[in-house]
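All protein chains of the complex are present and in place, except for one that has been dropped.
Our next item is subunit A:
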Amino acid sequence: MGGRLNARVARDIAARNGVNHNEVLRRAYLFVARNQTLSPSVRYQAQLQLNNFGRYTRPGTVKNRCTETGRGRGILSEFGLCRFQFRLKALNNELPGVKKASW
């Protein structure tokens, strides 16, 4: 990790690893649970299995945080930076193609 590693960033990294690790299995269960051509009991079992996955296996728990400071709000997702770090780096010419508007 290049930037600051605080507890919230560490949690997010754990969530990302969990999602990556369980993704294929979760997709398979999702396919069975959402497939209307299968029998309801099988679909129900698949849904129960889905509910048994941990919290940090769902893609929705992953949050893009600032890669420099770990800030959770005001992130420009294209750069993975919070608005202040974006400004600092842009003024420092560290973001290719980004320059301050003036007209």
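Here is the rule we use: a contact is a pair of C-beta atoms (placed from the backbone, for glycine too) under 8 Å apart; a residue touches a chain by one contact, two chains touch by 3 or more; residues count from 1.
The working rule: contacts and distances are computed from a predicted model.
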Choices "cyclic pyranopterin monophosphate synthase", "Small ribosomal subunit protein mS33", "Ribophorin II" or "Eukaryotic translation initiation factor 3 subunit E" - which one is the UniProt name of the chain not shown: "Small ribosomal subunit protein mS33"
Hidden partner chain, residues of subunit A it touches: 1-3, 9, 13, 16-17, 19-21, 23-24, 27, 30-37, 59, 62, 64, 67, 80
